[in-house]
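Heads up, one of the protein chains got dropped from this complex, but the rest are sitting where they should.
After this line comes subunit A, so read on.
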Amino acid sequence: MAKSSFSKVDEYGFERAADFDYESYEEYMSQYLPILARRARKWARLMGNPNSLKRGPVIKRFMRKGVPAEHRAEVWLWASGATQLQEKMGPNLYRELLEETHDIDVVSTIRTDLPRTFPDNIFFNQGDQSEHRNQLFRVLCAYAHHNERVGYCQGLNYIAGLLLLVTKSEEKSFWLLKVLVEQILPDYYGPTMEGVIVDIDVLGELIRLKAPAIHQQVTALGLPWPVVTTKWFICLFAEVLPVETVLRIWDCLFYEGSKIIFRVCLTLIKSQSSSLLACDDFGSLAAAFKSTTSASSTLNCHQFMKSIFQVPGSLSSSTISTLREKISQDRHNS
């Protein structure tokens, strides 16, 4: 096989797996690079005019087609409302939080997870001297003390870690983490993770409506949805899907909100329906679900992002909020 021009480490510092398919990747990138170049030109024009970042159909389309890496930090801060929040709460909040006295239990829980966060990433796996690891510690620690109810929830390490890789700024990562946890997602990371449990049930219900055969199969073989999807929700697909695909999903997540998560879940499940339906026992079904996230279709992030707006069909915010309400009520009544 010809030697690939792609390095063993990707542009975000993740070491590619030993079985990484360079040939397919090269073929896909030859199509994706011109798209990236075109998007970069369009975004450069947009960002050149300070008044053009306004919510509306044009920007929504721009977000869905992907934000160029060099603009991601700024665009995410704008799209998520983090910029406004930061202005409202004062520019010194992050620094002040770092100066506070920190709870030793929280500090030790976070420290335990630092070397266990992205051990396959060259920015994070350089030991205790790793600057990224120190930054990650400070972001998680500041947030845990800022929002004591949430504190530190495992999974936030991956989200904050990826935010750091994209924004290259602790402070920006802190604000984006704050809007994600407190505004974009319902109570995912609180002490009982109620929001995640409800959303997993919402997904189950959506699958029952939109892919009844798969729902029936999964129920018949006794595989609970949380077993498959907990990590999808908690990590927002970080450590689940290829990194570029995750960032493209987050482009939409910061602009359109948590509904996007359901679009991605439904697409992953529906597009692998034939292999899921072919399973005849619990073990093979669980394995088939695992492979939905490593299917080659998820690496082609541009095509994948197109498909999330087609494959699941219509999905309104009101459908999601109605289901969320109904399911949490049922949980409280039971």
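One rule holds for everything that comes next: contacts are C-beta pairs under 8 Å (C-beta built on N, C-alpha and C of every residue); 3 or more make two chains touch, one makes a residue touch a chain; residues count from 1.
Definition applied: contacts and distances are computed from a predicted model.
Q: One chain of this complex is not shown here; going by its UniProt record, which of these names is it: "NADH dehydrogenase subunit 11", "small monomeric GTPase", "Ciliogenesis and planar polarity effector 2" or "DNA-directed RNA polymerase III subunit RPC6"?
A: Its UniProt record gives the name "small monomeric GTPase".
Q: Per the definition of touch given earlier, which of A:Q86, A:T117 or A:T298 contacts the omitted chain?
A: In the full complex, the listed residue that touches the missing chain is A:T117.
Q: Consider the whole complex, including the chain that is not shown, and state which of A:L97, A:V139, A:V181 or A:I234 touches that chain.
A: Looking across A:L97, A:V139, A:V181 or A:I234, the contact with the absent chain belongs to A:I234.
Q: Provide the residue numbers of subunit A that touch the chain removed from this figure.
A: Those residues of subunit A that touch the unshown chain are 109, 112-113, 115-119, 125, 153-155, 157-158, 190-193, 197, 217, 220-224, 226-227, 229-231, 234-235, 239, 280-283, 286-287, 290.
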